[in-house]
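The structure under discussion is supplied below as structure tokens; questions concerning it will follow.
Here the complex is missing one protein chain, while the rest keep their positions.
In order of appearance the chains are A, B and C, and numbering begins at 1 in each one.
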Amino acid sequence: MDTIRNVQKKINPKQMLSQYGTLFGLVAIVIIISIMKPRFLAIDNILNLLRQTSINGLLAIGMTYVVLTGGIDLSVGSIVGASGMFAALVAKSDYNLPWYVAVLVGFSVGLLLGTLNGVIVSYLKVPAFIATLGMLSIARGVTYMASDARPVPGLSEGFLKIGGGSIGAIPIPVVLLTIVLVICYISLYKHRYGRYVFATGGNAMAARVSGIKVKKIVCSVYMISGLLAGLAGVILTSRVTSGLAQSGQNYETDAIAAAVIGGNSLAGGRGRLWGTIVGFLIIGVMNNGLDMMAVSSYWQLVIKGSIIIIAVMLDSLNEAKS
Amino acid sequence: MDTIRNVQKKINPKQMLSQYGTLFGLVAIVIIISIMKPRFLAIDNILNLLRQTSINGLLAIGMTYVVLTGGIDLSVGSIVGASGMFAALVAKSDYNLPWYVAVLVGFSVGLLLGTLNGVIVSYLKVPAFIATLGMLSIARGVTYMASDARPVPGLSEGFLKIGGGSIGAIPIPVVLLTIVLVICYISLYKHRYGRYVFATGGNAMAARVSGIKVKKIVCSVYMISGLLAGLAGVILTSRVTSGLAQSGQNYETDAIAAAVIGGNSLAGGRGRLWGTIVGFLIIGVMNNGLDMMAVSSYWQLVIKGSIIIIAVMLDSLNEAKS
Amino acid sequence: SNSGKKEAAESTSASTEESTKAGADKEGDKKIVLGMTLYSLKNEFTVRLANAATAKAEELGVELKIYDGNYDPSTQISQIETMISDGVDGIILNPQDAEALSVGVDKAVAAGIPVVGVNTRVQSDKLTSYVGSQDVYAGELETQFMVDLVGSKFNTVIIEGPLGQSAQIERRQGIQNVIDKNPEIKVLAEKTANWSRSEAMTIMENWLNAFDDIDAVIAENDEMALGAREAIKAKGLDIPVIGVDGITDALNAVESGEMVASIFQDGAGQGSKAVEVLVNAVNGQAVDKEYWIDFEPVTKDNVAEFKLRAQ
Partner (left out) sequence: MKHIEKSFHSVKVLNDIQFSLKAGTVHALMGENGAGKSTMMKILAGVYKSDGGEIYIDGKKVSIDSPKDSQELGIAMIHQELSSIPQMTVAENIYLGREPGSKLFMSYTEMYKQTAQLLESLHVHINPKVKIGTLKVADQQLIEIAKAISFNANIIIMDEPTSAITDKEVENLFHIIRALKEQGKGIIYISHKMDEIFQIADEITVLRDGAYINSWQAKDIDNSILIKNMVGRELNEVYPKIKVPIGETLLEVKDFSLKNKFENISFDVKKGEILGFAGLVGAGRTEIMNSLFGLTPPDTGEIRMDGKAITIKKPQDAIGYGIAYVTEDRKNEGLILQMGVGQNITLASMKELQKLLIKAKEERKVILEQIKTLRVKVNHPKQLASSLSGGNQQKVVLAKWMMKNPRLLILDEPTRGIDVGAKAEIYKLMCEYVDKGNSIIMISSEMPEVMGMSDRIIVLSNGQFGGELCREEFKQEKIMSCAVSKI
């Protein structure tokens, strides 16, 4: 009998294109911008771009977990706001607390809100869209209350380093993003946990039958998303040197967009971390590049919208065939 | 042989609760608000509430079609803005054109943008989230360009009637919403088109095998959503008596929320029109009631978020058991 | 139309003698490049400011790149970073948030680039100059106007800008200052309408159904005042409404008596002055720390003059 069918996939240019469609898209965008504005490629601009992107990057990574399970987290923007605000309230230089206390507070707020999301989605069975939409509203309301909608400036030196400082030439937010990426890569691809996340999103019933605690997995991805949003909130607050009640507003859109551009299906079970990286880089490069070229803000809207669609189109056209 | 057991369902309180959970939620909210603020139930406030709700109502109905096929339309807010703006540009009283010309322009813009969405999703196979997110950006950009972000006031008398006028005591937007609801009810439940929409969302492959033109159906729901957003844009513009470039911003959130609160699954194939009605009424009642009670902005956020989650929780807890 | 901005970005023509003088760098013929970030380009007021700045830049023969901050302070910081790495000669800053953008000023100044603030304050002593107004004053003006109009005892509702934005905080502060002086003013309700006309209209409709005794409506900008005015008109009532900015629609409404007044903010004046000051600073001339182009009340009596200025 014919032994092993479909043995090794041969590398084939068409397949490459379909697998790495958005990556080619990213490269194309970079090339076009560099030609039109050579300074785009200057080291300091690249670092600058990466620093700007790191916040959306963190959110997009958290979103990737959520999306892999077939969920969505609309509350990340508000969690950024809440955790950043509470961190700021603690980081005021008058209190003389070490920087990490504020960071811990920010983390805890993110984790707490994420856990609430997770519990509401997995145990109370509220659809993720509604649960996190509710949380979007609640967390923002709490942030306003905590600050009476006023900025909280005067943060301690140590705390301000997180968003503004560098290690060598590399901005600290970029360092943090890299560390998070490595940990997430391991958890998704080298540890069982990742298998369970994929399995839960792919076929929750089958996962359950295989003995996976599906509810725990679902709950955990919102916790991860919340925690990373907490980190993003801390970085953002440090970067803008004050707690701002409205910060993070609408950040969820870019985070979800990055995950979806990267090829993570909102239906769950299908996705890839490197795709998310490509996704948030496309968004970051677009924002930075169009500003560098001083494109008018109305045209920016049209161009960004078109690029997102086109970048994904290649990918989709091919994928859909299989 | 007894093929069909219990042909008539017995009415069973637990099942009622699960079927009509959100409806009970709505009734509960109405009762609570009326007790705290008896004027809430005054006829003119009810009409007022309905007039305010009609715009989100139209968008939520369009969204219901999209969601039933398993899609999402993030661009409705921008389509409201674009169609309203182009209608306003034509409705300027200097031009002396009859009111329906402007209305037709608004409709056409909505239909055109909706068709673009539909083609990109169904034929170019871009995930709905990305396609309509791109359109959100593009349509808004075009609207700003058309108006240079300036209001377009001075609209003709006839045009202003659409949003501001009444037939008898009933505001025209409410009349329009009712007509749309009737037509949509028929199309979804009395015409085969509705079956095809449900089937496409439930299992596109099986629908295709059954001879349904799945791509056309998918395309059509975005056209409907766009058209209804066009109508909403015309009403909104007429209501605020001028074309405003930023109008409709973030309206997609409430529209999707209404559809999902109403029990329409974002995964497609499962939903109900009356659920959507309950959904947009819950949102409308909340907004109106909390304003009536002069609840502070911060608390409004927290309360709204919580109500949305709780309203859906009852529904979900029961549904999930099956 | 918006073509003005585009032209400015690509502007190559040096039109008048004066501009060549001002635009030319000392060492060579290199053109001065300025960057300007506004908290938003999506409302009439900032567009007016940006257009005036563009026109002035053209007149002076300098290049002006305009960035839209999208109501997000961190976007504006990013844009300042982008301008720094792009090597602009000077920056005009119209910040979304007074506290947050101070770090942007620090960065620019550290890179040796002068920054001129315009229209909204920024919490920094490193600004080369500030051209604009104080939002607290606008809040005081409009509330005082109401006191003068209806007396020191009345019930009011307040429609606020996006919570936490500097303009909202300061204008609200100004309103409060006057209320504190007139303890018989009662605030029935207040809520944000996010600078939006349609949101304000909805909120006002709800309040009109909830309260019978609203004597005055104080809105933190004109868009929202106009929305409230629509709701009041639709109910067949006549409650005085006041707003801030002096946008075209509001001036028309003041003229026709629909709004009792607006507080005019000379965006165009601020925009062109800011460019002028910055070009001078780049060219090494001495400039003042502050140029006040402050709020002025517009009433039916003086509206004609403002309509001319708003062109």
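Everything below uses one rule, namely that a residue touches a chain if its C-beta (ideal position, glycine included) is under 8 Å from a C-beta of that chain, and two chains touch if they have at least 3 such contacts.
Everything numeric here is computed off the predicted structure, so don't read it as measured data.
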Legend entry - Residue of B:50, B:172, B:207 or B:257 touching the missing chain in the full complex: B:207
Legend entry - Given A:65, A:86 or A:198, the one touching the chain that is not displayed: A:198
Legend entry - Residues belonging to chain B that touch the chain removed from view: 1, 3-7, 9, 12, 15, 186, 190-192, 195-196, 198-199, 202-203, 205-213, 269-270, 322
Inset, instruction - Name every residue on chain A in touch with the hidden partner chain. - result: 1-7, 186, 190-192, 195-196, 198-199, 202-203, 205-213, 269-270, 322
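By our rule, only the chains that are shown with their structure count from here on.
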Legend entry - Distance from chain C to chain A - Cα centre to Cα centre, in angstrom: 33
Inset, instruction - Provide the C-alpha centroid distance between chain A and chain B, rounded to the nearest whole angstrom. - result: 29
Legend entry - Multi-partner residues of chain C (at least 2 other chains): 2, 41-42, 163
Legend entry - Two or more partner chains touched - positions in chain A: 144, 149, 297-298, 300
Legend entry - chain B - residues contacting chain A, complex: 70, 120, 124-127, 129-131, 133-142, 144-145, 253, 256-257, 260-261, 265-267, 297-306, 308-309, 312-313, 316-317, 319-320
Inset, instruction - Enumerate the contact residues on chain C facing chain A in the complex. - result: 2, 5-6, 9, 41-42, 65-68, 70-75, 77-79, 81-82, 85-87, 97-103, 123, 162-166, 168-169
Inset, instruction - Mind listing the chain B positions that touch chain C in their complex? - result: 37, 39, 42, 44-45, 48, 51-52, 144-145, 148-151, 153, 164, 236, 239-242, 244-247, 249, 287-288, 291-294, 296-298, 300
